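All protein chains but one are shown at their positions in the complex.
Moving on, here comes subunit A:
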Amino acid sequence: MDRFVSVFEDNNLVVAFAVVGALMLLSGWLSRKLTHGRLQGSAIAILLGLGLAYWGGEATGGEDGLADYAVFSGLGLMGGAMLRDFAIVATAYGVDLREIRRAGLSGALSILLGVVTSFVAGAVVAAFFGYTDAVSLATIGSGAATYIVGPVTGTAVGASSDVIALSVAAGLVKSVVVMVGTPLIAPLIGLNNPKSAMAFGGLLGTTSGVAGGLAATDKRLVPYGAMTATFYTGVGCLLGPSVLYVTLRAIVGG
């Protein structure tokens, strides 16, 4: 048994790849069986991940979720800031400059407006729940943008781990409600053509949420929404810890 455990501990990153792979496989199956593909497998996998992190934290009393178990410590490296930023930058590859121009003024504006709107909405809600410091407000506001922008902003401005976890939760809630809610609100907001789909992708930004939500609405809209949504997290990572945080700090004073 000890030898078994030490093999896992010595190969912790490899264990993490296998664990996440198993989690995604299970999530994909749950997505097809329980939600008929309505809720994307990746969203279910993230939900399961947060659930396991809760369980790990409760059981060990540590701060790193499931990675507090030594055999799962590789998850800390795999999901740590270094590889996370590496993968985020990689997603920018293949973005065609001609398509950027085609998205045009409304697409570009929708991304900026979307980041600012989500940031303000999230920060206002956080303020209602008693947060007064600029660091926590900016992190939760950024989390309301996407579950990537939250941790990136939180790490940059030095937020506590629990506030970062809250920002991930807010971003995840957004991703899930966008996926489930898009077909319901599509008729109300005129989401029936490529142009509005691009505006929608830029305003909501959560790539898995937008891609899943648009697929459930009209799959022909997916590439248009995904095109602008792809930029959202990058713009959010650019603005969150900089302009938005500095502005917020000037307003609430520290």
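One rule holds for everything that comes next: contacts are C-beta pairs under 8 Å (C-beta built on N, C-alpha and C of every residue); 3 or more make two chains touch, one makes a residue touch a chain; residues count from 1.
The working rule: contacts and distances are computed from a predicted model.
Peer 1: Please identify the absent chain by the protein name in its UniProt record; candidates are "Ger(X)C family spore germination protein", "Malonate transporter subunit MadL", "Acyl-CoA dehydrogenase" or "4Fe-4S binding protein".
Peer 2: Its UniProt record gives the name "Malonate transporter subunit MadL".
Peer 1: Using the document's definition of touch, tell me which of A:Val7, A:Val124 or A:Ile251 contacts the absent chain.
Peer 2: A:Val124
Peer 1: Just checking the interface: what residues of subunit A touch the absent partner chain?
Peer 2: Missing-chain contacts on subunit A: residues 16-17, 19-21, 23-24, 42, 45-46, 49-54, 56-58, 63-67, 72, 75-76, 78-80, 83-95, 97, 104-106, 109-110, 113-114, 117-118, 120-122, 124-126, 128-129, 140-141, 143-145, 147-148, 151-152, 156-158, 161-166, 168-178, 181, 185, 189-196, 198-200, 202-205, 208, 218-221, 234-235, 237-239, 241-242, 245-246.
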